[in-house]
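Excluded from the complex is one protein chain; the other protein chains are retained at their positions.
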Amino acid sequence: MIIQESMLVQSQREIAHNIFEMKLQGKLVQEIQAPGQFIHIRVSEAFDMLLRRPISIASIDQESDEITIIYRAEGDGTRSLSKRNEGDRVDVLGPLGNGFPIAETKAGEVAYLIGGGIGVPPLYELSKQLTAKGVTCVHILGFQSENVVFYEEEFKALGETYIVTVDGTIGTEGFVTTVMENLSEQFATYYSCGPQPMLKAVQEMYANKKGYLSFEERMGCGVGACFACVCKTTERAEANYIKVCSDGPVFPAGVIAI
Amino acid sequence: MIIQESMLVQSQREIAHNIFEMKLQGKLVQEIQAPGQFIHIRVSEAFDMLLRRPISIASIDQESDEITIIYRAEGDGTRSLSKRNEGDRVDVLGPLGNGFPIAETKAGEVAYLIGGGIGVPPLYELSKQLTAKGVTCVHILGFQSENVVFYEEEFKALGETYIVTVDGTIGTEGFVTTVMENLSEQFATYYSCGPQPMLKAVQEMYANKKGYLSFEERMGCGVGACFACVCKTTERAEANYIKVCSDGPVFPAGVIAI
Amino acid sequence: MNRLSVELPGLQLKNPIMPASGCFGFGQEYGKMYDLSLLGAIMIKATTLEPRLGNPTPRVAETPSGMLNAIGLQNPGLTGVMENELPWLEQFDVPIIANVAGTETADYVEVAKVISTAPNVHALELNISCPNVKEGGITFGTDPLIAEELTAAVKAVSKVPVYVKLSPNVTDVKEIALAVERGGADGITMINTLLGMRLDEKTGKPIIANVTGGLSGPAVKPVALKMIYEVSQIVNVPIIGMGGIMNAQDVIDFLSAGASAVAVGTANFVNPFVCPTIIEELPAKLDELGVEHISELVGRSYRS
Partner (left out) sequence: MNRLSVELPGLQLKNPIMPASGCFGFGQEYGKMYDLSLLGAIMIKATTLEPRLGNPTPRVAETPSGMLNAIGLQNPGLTGVMENELPWLEQFDVPIIANVAGTETADYVEVAKVISTAPNVHALELNISCPNVKEGGITFGTDPLIAEELTAAVKAVSKVPVYVKLSPNVTDVKEIALAVERGGADGITMINTLLGMRLDEKTGKPIIANVTGGLSGPAVKPVALKMIYEVSQIVNVPIIGMGGIMNAQDVIDFLSAGASAVAVGTANFVNPFVCPTIIEELPAKLDELGVEHISELVGRSYRS
């Protein structure tokens, strides 16, 4: 069930340049169904910044009712969010959307988790859950530059991890596809989240593989009511658009026209 | 000189029901010329509440660069201001306007200081300065009810003080005029600040006395540029309005048409 | 006695609060969050004769105390709405106001004829003010004669009262209001969105793919109040007011300005529970104002 809750900030810290990790506690944590779901955050009580900001759930701890989000403080809203401190409250709507299907990879199989920039966070909880189930996760994580890389150690603790940066300041120089070209295609499923051009490249490279992609679109309501966040599907050109917020944000590869 | 400054909140406390006393520190304190001047406060960094709020200077401590303001948290802006804590910063423009003329009462003379509700604060600094100079101050302070009375002790420490409340819960029951009717007219000057009906009654009762009244009007700029805060003068019906913010807020009795 | 009940042509409202068209879909999403029977009514998303895809994305952008949208009337079309959406809504004890849009008069008439037969549709809201479609929409709402004729044509076929939704993007909204009243409108709803734009800070290009969008939210509230204040004093039909309502105080303001009921749009995105919250808070507001029944507030800004 979707609930609206004033969640408690447990901690907030800058984990890379302008990248913040925030832990939030509240009972909506019990409602989360799958990694890849997101929350919709009201960044200010004032009317200045009226719309909520969609942010993926990066890690879930149902025992302590806690989630972690990781976000880039870029625009006005996320910058304001980055100023909250431990003990503050944040107005959160969630959990929203449909996450990554864990069931699509069996224990013993290999999954590739391919993330770009601020698309990396939801892959962390995904990897935790897949690994726990006995899936071997390989992480291919692309960033702009060394100063915005985060969670390298955390991913390494779960499985093989390739870091790639556009400027080569750390890891391989290039894009996630640069790494992918040199990796075996011996895997069962891929899961990806990141900028649309990356998703497109990944989907093309693994065209005959089973894959799941998480999309971004500007949102109004976040719950499926306003038709703001639609994407065109590949199937029928004149069909209804599909909604990222409530039909997605994760779709099987091939569903969305990119 | 008028300056804009991010002043430091030294303290904030609720001194009566919804009435707050805030101490602010900064270098604009050195610019203050007279009691009755006011500051123009930006209550929020957000655009929600765009206009500054005019608040009188209630007390000045030039040695520690500190001023005290006393305000009622009534609307959105003052309510938001009442949530600032020690150590926070407040965007202040000031000092603004022309205050009460101290020079108009000589040492040894008697002055009546007549205040109503949230018009009381500027009279406190006025009384301090007059008393210091050797003027005998008599304070007649009207409030709605006991729970919104403030600074009774502070005024008593400076001179004779009459408290009057509309509901009679403390002091005399009635209006400041109820007290004034029973007081001698043996005084040199009166100074008054409060709601317009009160100013009108005071001015009428002391029609042949030298007096100074402080007025309120909704403001835009606070510095005399926008013509928002005008009052009609008694002199020439077709003359220019006079500006409360820069020509006032204190005017000699008889200048403003009330 | 229900202190919040309001009676309008075709509508027995438990309370004067309803979600605004386009901000509540066809109710399914919010229906999972609270009981829709709590609402005074529901204004459903615009319905057109054929299904519509709407505009390319991005379709929304934030602005100071407001937002822009250019959804472009995406909807499943008349048949979809009649077969899937309206029947689902029948489980709730709440009157539906069907927002009707089209490209030409014949479309409006056809949609109105059919949709007004749905058992839970108690009124129509003629959308002659959508700023986000190239044809139809606002073009019907800026010319008094066209607005009057369209209203009359729809009135002639509708089985339920017809409300006409006015655009604020006109020189004189009074003129359009009088025209639709002459055309036989049973009520007026206002305001639809103001036209606006936001640019990307880096590229300088419009953020909304459709270039311009409709401005809604608290930013437009002063404009809405002013237009309702003026129109309610010259027409003899009731007004459902909207434009920036966020809380119970805003509702009081709209009624004071002359609206008989109100719709809440953008605020649903900020707080999905805003409508039931407002409904819950209204009685205390009436107490504060010393008012027994909410309708006593209507038009008090100009009544002595």
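Think of it as A, B and C in the order they're written, each chain with its own count starting at 1.
What we mean here is this: contacts are C-beta pairs under 8 Å (C-beta built on N, C-alpha and C of every residue); 3 or more make two chains touch, one makes a residue touch a chain.
Source: prediction; values computed, not measured.
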Visible contact partners (per top-of-document touch definition) of the missing chain: A, B, C
Selected residue (touches chain absent from view) among B:Gly134, B:Gly220 or B:Pro252: B:Gly220
Chain not shown: contacting residue from B:Ile2, B:Ala73 or B:Ile258: B:Ile2
Residue among C:Leu78, C:Ile97 or C:Leu194 touching the omitted chain: C:Leu194
Absent-chain interface as seen on subunit C, which is shown: 63-66, 68, 142, 169-172, 194-199, 201-206, 211-213, 215, 217-223, 225-226, 229, 244, 249, 252-253, 256-257, 289, 297, 300-301
Positions on subunit B where the hidden chain makes contact: 1-2, 4, 42, 47-52, 77, 93, 217-231, 238, 240-241, 246
Absent chain, residues of subunit A that touch it: 47-48
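The rule is short, and it goes like this: only the chains that are shown with their structure count from here on.
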Chain with minimal offset from the mean of all protein Cα atoms: C
Between subunit B and subunit C, centroid-to-centroid distance (C-alpha), Å: 47
Centroid spacing, where centroids are CA-atom means, of subunit A and subunit C in whole angstrom: 36
Per-residue overlap in subunit C, given as positions that touch at least 2 other chains: 64-65
Multi-chain contact residues (two or more partners), subunit A: 47-48
